[in-house]
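Not every chain is included here, but those present sit where they belong.
So that you can tell them apart, the chains are marked A and B in the order they are listed, and the count of residues begins at 1 in each.
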Amino acid sequence: MFTKKRLELIIEKPAMKRACRVLEDAGVKGYTIFPAMGGYGNSMRWQRGTDLSASRDMVMFICVFDADIITKVSAELENLFGSHIGVLSLSDVAVLRDDKF
Amino acid sequence: MSAELIFSTLLSPIVLFFVLGLGAALMRSQMTVPQSFAKGLAIYLMMAIGLKGGVEMSKTALTPEIFGIAAIALILSLGMPFLAYMMLRVTSKMSRIDAAATAGHYGSISIVTFVAATQALELAGIVTSGYMVAMAALMEVPAIMSALILARRGMKKSGEVAGSEKGELFREVFLNASVVVLVGALAIGWITGEAGMSKISPFFVTPFQGVLCLFLLDMGLNAGRGLRQGWRQLDIGALSFGITMPLIGAALTTAICYAMGLSVGDAALLITLAASASYIAVPAAMRLALPKAQPSIYLTLSLGVTFPFNLTLGIPLYIMLAQWAGG
């Protein structure tokens, strides 16, 4: 098994494409996006489907990548969070195929 | 006449279903109309409106009067945000950027409010022109520009947001679902005319009002939830803006319609467009262009305050204004 970094990025849906570009430019080999259905932050609950503009929806990126590029990734994402709503966390994971990430 | 008008509007099935949804949400019912189903209905409604307008436009020539109305529509969409911004800065404690974003919503329009007004006019036996749909389409976008001008005025030039791309805002603004579907259907209705329409009218015309009932049930739920979640964020100045701004927009437009000598039906629709506020296209654009403006502020106002007001009391009032201006 090989140790990699797992990034979990919860960000507002309108900024999704921007996050895609940030991750791709930083050189990750892949990521997957999941739709959130609700949440809480800033003392307020939100729920998907209560406004048709979907401008308050959130999505989660899960991205497994090599520790090498971590500085590049986090610097750019910090910039993104300067403007957009979201949270980010990093952890260690084990994977089977080293060259895949 | 006017009491009757208010009465028949308020007791029409579409308004009653809206009120049902609003009431259920305010009483904290958990019921929902699935988002993807409601979005599908929204696309249907925009196709239907566009087609209808396009077919009617195909029957008459483009007169100079139409271009005159279009010019007014553009000016209203561009200009009203400046008015709204000043009002918000004076009457509420909203930050510069929140005020700018909110102002943009009030220059733009709500297509559902427009449709509801069409229905109320039909009920009252007042004719309207097909090209008014084009005016609605025309007023969607310009207000966004004004909001950006307002927001960026005096802002220190900031760097680009990471990952942003040239053209993404343009696409969001000019190629969003409502512009694509409304303008596209308008063009298709125009091209195919009455002949093409006859085959598809059992889907786009006959059941239209019924679909609107179902859609407005969902809008009521959304408006009620928006209001319940967001009103605490708004001071009294902001909340009252949600009603005074439509009234000011309506008054202004009434004067213009009077000066132009517009027909009662068209005047009523133009007044309604001016008085209505966007809650789909503009919020989405604002998240990209002005991400620091708080969505809970502008959505609560346009969806939770202005939309219910327009749908119930606003529309009969605007029709009366148009009757007065046209009479």
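To be clear about the criterion, a contact is a pair of C-beta atoms (placed from the backbone, for glycine too) under 8 Å apart; a residue touches a chain by one contact, two chains touch by 3 or more.
Owing to the predicted nature of the structure, the values given are computational and were not obtained by experimental measurement.
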Handout entry: Per-kind copy numbers - full assembly in this file
Key = A x3, B x3
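What we mean here is this: only the chains that are shown with their structure count from here on.
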Exercise for the section: Report, in whole Å, the distance between the mean C-alpha point of chain A and the mean C-alpha point of chain B. Expected result: 34
Problem - chain B-facing residues of chain A, complex - result: 12, 14-15, 17-22, 25, 44-56, 76-77, 79-80, 82-85
Exercise for the section: In the complex, go through chain B and note every residue touching chain A. Expected result: 32, 34-35, 38-39, 42, 159, 161-165, 168, 221-222, 225-226, 229, 279-284, 286-288, 291-292, 295-296, 299, 303
